[in-house]
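Left out: one protein chain. Kept in place: all the others.
What follows is chain A.
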Amino acid sequence: MAGRGRGRGRGQMTFNLEDLGIGRGDSLPPTTFKPSPLFPPMPVQPVPLQTGEEVEYMLALKQELRAANKTLPFYIRRAAPKRDVDRYSDKYQSGEPKDSAIEWSPGHPPQVKQPKKPPVGKEEILTKLETLEKNEETVNSEEEEDGEKKKANEEEEQPEEEDYEEDFEEDTDYIMSYFDNGEEFGGDSDDNMDEATY
């Protein structure tokens, strides 16, 4: 009963089709079988870009600025995600900021007088020196290439760490392997017991 009118002409609808502007005998636009294409062909091509010395200079400026921004202290990265286990090598590889709460100064000394000055320890001076160094380096090395900068920063990070480590370990002038603390004494094989002991 419901589909009776289907085979004869158009289906009946509740509103008058002529009001919409589709009169009798007018051809309807072709039915679509799929969604409209993602990149439809453009009827008119766009005007080509401007070229010239000025344009290229500004382009180079833009790219340099973008690269330089990554090295300034204003670029805030999230703390590196914690790995599942604390590893021994973490102590020696602090290339990424492990913790977002590092000592951070945006490039000019703070003017506000704090009511309580925090006790200045040796560690804080060292970390402050590190960040100030980074500031100096970043400002001066803006002219260098990206790769070199990244590589240079990473390389500088590591020799600095090693310098610190060497300072801590080698307080004496003696080679560490030279010292024999006697733990091996008495652990020799017992095969030479027939040698006389004096």
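In this text, contacts are C-beta pairs under 8 Å (C-beta built on N, C-alpha and C of every residue); 3 or more make two chains touch, one makes a residue touch a chain; residues count from 1.
FYI, contacts and distances are computed from a predicted model.
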Pick from "Glutathione S-transferase", "DNA-directed RNA polymerase III subunit RPC3", "Ribosome biogenesis protein NOP53" or "MAGE domain-containing protein" the UniProt protein name of the chain that isn't shown here.
"DNA-directed RNA polymerase III subunit RPC3"
Touch list for chain A against the chain that is not drawn:
44, 46-47, 49-50, 54-59, 61-63, 65-66, 68-69, 72, 74-78, 100-101, 104-112, 125, 128-129, 132-133, 136-137, 139-140, 142-143, 145-148, 150-152, 156, 159-160, 163
